[in-house]
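All protein chains of the complex are present and in place, except for one that has been dropped.
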Amino acid sequence: MMDWFEIALVILLITTAVGVIRVKTLISAVLILACYSFLMAVVWAQLGAVDVAFVEAVVGAGLSTVLFLLTLFRARAKDTQLRRTPTPLVALLGLPLLGFVLLYAIAPLYPDGQPLRPASTHVADAYLQESYKATKTPNVVTAVLMDYRAFDTLIETGVIFTAGIACALLLRSHSE
Amino acid sequence: MIEAHDSLIVRSAGKLLIPLSQLFALYVLFFGQYGPGGGFAGGVILGTSFLLAVLVLGPQAPPCRLAHQLEHGDGVGLMIFVGVGGLCLIGGGTFLDYSNLQIPGWNDEERRSLGIVLTQIGVAADIAVTALSIVFSLGQHHSQEASHE
Amino acid sequence: MRDQLPVILFLVPFATAICLPMVGLKAHGWCRPMALVSLLVMFVLAVGNLLLVLKHGEQSYGFAGWSASASPPLGIVWVNDALASVMMVTISFLASLCLLYSGPLSPATEKPRIVPYYALILLLVSALTGIVFAGDIFNVFVFLEVAALSAYALVALAGGRALIAAFRYLILGTLGSTFYLLGVVFFYATTGTLNMEDICQQFTKNPELLHSKAVVGGMAFLFLGLGIKMALFPLHAWLPGAYTHAPDAISPLLAGLMTKVALYGCVRVLFWGLAAGAQTEQLPALTLLGGLGMVAALAGSLLALAQQELKRMFAYGGISHIGLILIGVSQANQTAFAGSMFYLMNDAIMQAGLFFIAGAAIQHHGARTVADLSRLRRAPWLVTAFIALALSMIGIPPTGGFFGKWHIILGCLEAENYLAVTAIVVSTLLTMAYFQRLFLSMFGHREVVPDSAAGALAPSTKLAVGLTALLVVVLGLCSEPLISIFRETAAGVGL
Partner (left out) sequence: MSEHIQAALERPSLIAFVVLFLCGFFVMTTNSNMIKKLIGIYLLQTSVLLLLVTIGVKQNAASVPILTEKHIESPETIAPAAYVNPLPHVLTLTAIVVQVATLGVSLALVAAIYRKYGSLDENEVLQRIE
């Protein structure tokens, strides 16, 4: 059963990614990246990850594009032009090797390959079955995010706090 | 600072949109338990609504001044989160074990669901403040460039 | 209270870091004492934790009320065993020493920088605590990210060339984190869980899972990511620039702790997650890591020989020692494991000590390169500490460096890996060569150029430099109890 809608989305996604690479000026690259993030949000939603689609659309497309454009608005026009740089050895050597290792590693992940299904059977089933009994929240993702793995989310908020403090340290050298 | 936008259409649309998006942010934050959304998305929408206020309404407007005061409340969201986690330690439970919150008469499930709501508020507050603070750091740098250009 | 100790150890610096922005708004003066007090409290708690763990044995701490011993462990679990608590003592001791040392020469002089500077140092230390205790591979990823972000900003604080060095560190660090995340994704796809102990059970239950393509690919990416984080030789490009251009107050903290804790994380995933100890014949990864360790040990000391700047030379010395520890870890027997863990602890202290001396030399005598090292001759305190640390770096008997290296060599002999032994001996000779170069330029015939800037050393610098030198010798003398602790941990993990 091939899901043509998913294939179309994936092709669109890859074209926007190639578009980001090929484009000449930085600002258009950033805007195509925003479009790439929105497409990624649609792919998340299509794969059944609604929470992730929501956050990707708001955070991935919204906030990071604002940050990119804020950094770029101060650059003079001539700085945002991109010169074609020769591809270094690392890319020529690294890419095919990396591509081979990636294809080698994802081979068993296909559903009809060897019965490699533990990802969705081991801990995940326990979350689905017991999360409502324990936390009374129908949205299992929020229950797992905020209760079972609450410490991860605490450190996650710590990462955001560190980012805010680091930006203050880097940019606010003169007293306000 | 980032100056106000001069066109009337943008300013009036902004005046309409900002309260709407803040309301939507709170809805997303508290609806996170029953549907998609939650602390992360709600916090960013709240942060960007204040950013819209700063961009559109100019420095004197009340939401913009509020945004500047908010910017200094860096650690508040994390304090809420660690506070709730720490409160669970009192009853002898492990860190972040909401069923240990000493609320009389509530059984474990209700305590855990309350814990989840409180921590989501903490996460949303932290993200909103940090988004604003990063944008102001980048923006503040922007005005210096313009000043001595 | 006893079993809450790991979390309280983590919360002390974390909560202080959170409260600093609030406190800093009104009282800037309070930031530095608050940070120092929280790190000293953390050190005391870490020593208490070590004593308790030695008395009561290992303890695992399940977060959010989900028991750590459930059949599929649902929550996040921290493992508080002897190795972790010894690392905790080292980290908290070095962190408080670095903060003490960085008093007079702290780069955060302007008002808006004081709060973020101390908050980031505390966040870095609490993130390292998280990695040391972690029992959940995704949790290690998030902690690595907190540590990395604060390290980038702290390196970039010195401005000028440090900005570019920090940007290169950021690009490679983020690449490392992404590869680590990819490894975690593959491990989750094959075993269905994120808890290290649970993954270990899955692999011992059906050992042929270790040969499935996804696990091999996952291991490759995971160790590639950690290799970048611990600056293993071919992936070390970010380290020399970052540590040399970092502010002198921050270099000891980063040099002493960052790469060592990343290596510690790699050991934990390798032996606690993949049960590499129990089924060595199935894991060619250990031999590969051993080979990379040998290359790193040789190349690091060779590059150190060719350096002019003092801090850059010590940075390359650190890279060669990471390779040395990796050789010890990959011999998969108790003596080599115990020796390498002891050497890891010693190397953290040695690196911090050397960067203390380099920082003091730059601040007080303007001695930045090897050539103008003769100015140090009028600072007897620095010279004696430098000699003690040099002995330990080379591995001369009374110091801890020797005993660590000696046990690693014994382990290699036990595993009949003579190539590793030659690699260690050659890298020791190279280390001896570049230290001989330093001694020559320090005590050589060049007359001492009288410069007026040679103010007296600040007491905190003297304390920091003297304490590390003393500690290296003391560790050497009483290395036996520590080695036996590490032997038991190694036995516990099936080596």
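The letters A, B and C name the chains in turn, as written, and every chain counts its residues from 1.
The criterion applied here is as follows: a residue touches a chain if its C-beta (ideal position, glycine included) is under 8 Å from a C-beta of that chain, and two chains touch if they have at least 3 such contacts.
Treat the numbers as computed from the prediction; the structure is a model and nothing was measured.
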item	value
Which displayed chains the hidden chain touches across the whole complex	A, B, C
Chain not shown: contacting residue from C:Gly160, C:Pro380 or C:Pro481	C:Gly160
Residues of subunit A in contact with the chain not shown	2-3, 6-7, 10, 13-14, 17-18, 20-21, 26, 29-30, 33, 36-37, 40, 43-44, 47-52, 55-56, 59-60, 63-64, 67-68, 70-72, 74-75, 79-80, 82-83, 85, 87-88, 90-91, 94-95, 98-99, 102-103, 106, 109-113, 119-121, 123-125, 127-129, 131-133, 138-141, 144-145, 149, 152-153, 156, 159-160, 162-164, 166-167, 170-171
Hidden partner interface residues of subunit B, rising order	34-36, 40, 127, 134, 137-138, 141, 144-145
Contact footprint on subunit C, counting only the chain that is left out	138, 142, 145, 149, 152-153, 156, 159-161, 163-164, 166-167, 170-171, 174-175, 177-178, 181-182, 184-185, 188-189, 194
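We adopt the following convention: only the chains that are shown with their structure count from here on.
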item	value
For subunit B paired with subunit C, centre-to-centre distance based on mean C-alpha positions, whole Å	36
Centroid spacing, where centroids are CA-atom means, of subunit A and subunit C in whole angstrom	30
Distance from subunit B to subunit A - Cα centre to Cα centre, in angstrom	22
Residue list for subunit B, restricted to those that touch at least two other chains	74-75, 78, 82, 95-96, 98
Numbers and ranges of subunit A residues touching at least 2 other chains	147, 150-151, 156, 158, 161, 163, 165, 168, 170, 172, 174, 176
Subunit A-facing residues of subunit B, complex	28, 32-41, 44-45, 47-48, 51, 74-75, 77-78, 81-82, 85, 95-96, 98, 108-110, 112-113, 115-116, 119-120, 122-123, 126-127, 129-131, 133-135, 137-142, 144-146
Partner subunit A, residues of subunit C touching it in the complex	14, 18, 21, 63-64, 66, 72-76, 110-113, 115-117, 119-120, 123, 126-127, 130, 136, 138-139, 142-143, 145-146, 149-150, 152-153, 156-157, 186, 188-194, 198, 202, 212-214, 216-218, 220-221
In the complex, subunit C residues that touch subunit B	4, 7, 11, 14-15, 17-22, 25, 61-65
